[in-house]
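All protein chains but one are shown in place.
Labels A and B are assigned to the chains in the order they are written; within every chain, residues are numbered from 1.
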């Protein structure tokens, strides 16, 4: 299984080009677009989002992670093998939270070269062909080389900010709910928020926080758009008032 | 064939999680995202939208219907078998129009339980695994139980409101065109609208109503955005002036 994780937007041709590259490179597995509307160029947000996802997917799954504002620069292209799953993407921090939280990982530099490499779309030209080769175990000796690589110091810690806002206007924070007591009060945009288990435990329009379906603290309102009610955005601070 | 019908938005991770759940649960068939931008939490709109779709899909098709504002509450999870097609979703009214218009149907309560059930994402944790088991006929005795269930009184009737607005700004009503004479005038947002067969029968920018490609009355304008011209929204009344 290959899961695409991008800030490409949907409808745009970039996902189609990556899928075609996977297909033409012989990826003989299910390809699922896991998320395409991560906030543009926001590497820390994407890194925390990615780390929240991995436990919902099987061993052997490959995450093709293309949040790549430095495309065409000197940043390295990486393959990370962490706790039995694969990650292919740029060395810009987007893989650091996954690696820092993994029980074990190994990191590889991509030496494989495509016949043509555009300056601005390594997702299509480099990462997708490598992903296809990794899942079907067709990389030759030397096309990956073991790298002495470590995630940034402190990358395992939670991020006390909003990292993703969905279509309903709900805001995902980078805080794992397991680290916070259920009766904690949160502060976001000057509003104090209490916990609820699910939307319908509250009157319509009330805002609250809850442990979302990937284990993160999420700020929402019952059948209303919390983003517009509270006026939050990517990067807004979420504070835990004990 | 499994068809997802949701208000999840696109790009967001929810469709990806459902697809992964279908895959991991052994759904060995084509999965098509039929619609992902139904108006958030709007059960009556979704119910009428769904009912307009079914005749365009084959016998045996399964609709995985997740418009579920009451997720985590006491509402039952259902499997509906209506006129040879399957529907999996919550008992909140979203399946009522299909059932009320079917020649015959049987309804089942889902007793199957996942090993882990989040409070807010039964689409992934419950409905998708059950859908995979229904299409591949792998449910065990007792995992579904026959339910004495009836759609809400009057659910078969048309809904004289806008239920869906597409990317072009065209508004679908919940009124079946077969019940309305071709020379009828409609009233919407204070504007009187006449029928046309197709866009190009009119000058550019003219608004009109027509029988759309799923048999509903739709309000549109030739190569213009009718939503912005008329300022309509989900729930706007559409009146038939004979």
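The criterion applied here is as follows: a residue touches a chain if its C-beta (ideal position, glycine included) is under 8 Å from a C-beta of that chain, and two chains touch if they have at least 3 such contacts.
Keep in mind it's a predicted model, so treat the numbers as computed, not measured.
Trainee: Which one touches the absent chain: A:34, A:54, A:71 or A:177?
Mentor: Per the contact definition at the top, the residue touching the missing chain is A:71.
Trainee: Could you list which residues of chain B touch the chain missing from the display?
Mentor: Residues 1, 3, 9-11, 30, 32-37, 53, 56-58, 166-168, 197-201, 210-214, 222-223 of chain B touch the chain that is not shown.
Trainee: Hey, which chain A residues sit against the chain that's not shown?
Mentor: On the chain A side, contact with the omitted chain comes from 8-17, 19-20, 23-24, 37, 40-41, 69-73, 118-121, 124-125.
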